[in-house]
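One protein chain omitted, others in place.
Let's turn to chain A:
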């Protein structure tokens, strides 16, 4: 092999993976924008904050847009995964680790040390937060907070990387519409509307910060005392919002999930999903597809559901009264209500869906009985606001710390380049777990497999951000009905043989396990598929 060795020594013999000149300039432009932020963090005092902020945001946004145009605009319509596994940043290389460390560091500072970003409780903000003051004042009239900085950057990430995703999938209308949807909900519902709502606040009228699409239990703090008080004291608008918050999880969500699967939320509306689908898209293939990961996923995510239910129940319980003549909803009535609801769900599932859940029934029962014991404990020992030896407030704080900050932020987003873009949604999000539970048992949504056409190539599984082994189903001719599927549609897009289709159809025959695939001897198919 003298011939090749000679050449290898000349060039290193690596596949092409470097950026084009144009992309390099785009990266420099984007980094310049970030550089302005770094200068702000070091407390460099910008003379004209509005102008420098505008310059920084423009540089970042146009850097991403330029990069995307350079990557995709000259290419034919189709799947654009060439070289994904050759790139350091997309294959857990040095750049991936650097990015992971930077993101993780950013989240730690954001959640726990906002003073480093320039947040001041008294006097004017300085540093990065101070740089964002002018924009915050335009929108809400108030000075910025670290959350405003984060919200702005988050929105820009979804909009600019959404544009990139849009170009990458320009041949696919499902992907394009879905991306417009997450861009819209982020910009309007998560970013602008809450800021404008803050403008309505006065001394006599005050609404809590409310991203309307952020539903309990993802929005785990929605029913905390200060918010509920605030809703109730804000008259009919506030009461309306409170009712909307409750209806979101108990009425609106079940109806939409029945009709369309949980994708209506997770990959069309949700902000976490929005970031994962846009800025996180280059990391989607890094999710772990092993069966072990699936086992861990089910334990962890459902434990979070139990945790958030306990925490919320304890918190609401702690501020309710005992006297029904003062307010109709008392501590005991509330506990009875929660207990009845849980029992109803558990009984209905066991009655009608036991077969589909054969293996998981035990785990469901464990979760259910844990919750009931907690309710009883609250009733007997919780009159002083304690649950066993924990104060409800402590419980809330530890949930907020462990799940709200560490899991969804630091791990969920900071580790995009290492574990993929849906770590939070898959292992941590209680909302996704509840919607998934319904999707698995009571929804018209499925990914249909096209008869016997699968060639087991593995593109679908590789690019599933939720770590679903899609191929395991497709190669058996079986529809994919999985609680974790967020309906992003990428498995269907990357399939080279047109095997997968996301659709809403009748509940009958939705789960259709086949031993023998379509295309073979009809007698054999009948014998094996019906004879078992």
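We take it that a residue touches a chain if its C-beta (ideal position, glycine included) is under 8 Å from a C-beta of that chain, and two chains touch if they have at least 3 such contacts; residues count from 1.
Quick note on the criterion: contacts and distances are computed from a predicted model.
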| item | value |
| --- | --- |
| The complex's invisible chain, by UniProt name, from "ABC transporter permease", "Cytochrome P450", "Heme exporter protein D" or "Pyridine nucleotide-disulfide oxidoreductase" | "Pyridine nucleotide-disulfide oxidoreductase" |
| Omitted-chain contact residue, chosen from A:58, A:290, A:340 or A:513 | A:290 |
| Given A:227, A:302 or A:471, the one touching the chain that is not displayed | A:471 |
| Of A:100, A:114 or A:489, the residue in touch with the unshown chain | A:489 |
| Contact residue for the chain not shown (choose from A:104, A:172 or A:313) | A:172 |
| Chain A residues that touch the omitted chain in the full complex | 1-4, 7-8, 10-11, 13-16, 76-79, 81-86, 171-174, 177, 290-291, 448, 450-453, 455-459, 461-462, 471-472, 475, 489, 492-494, 496-498, 501-503, 515-525, 527-528 |
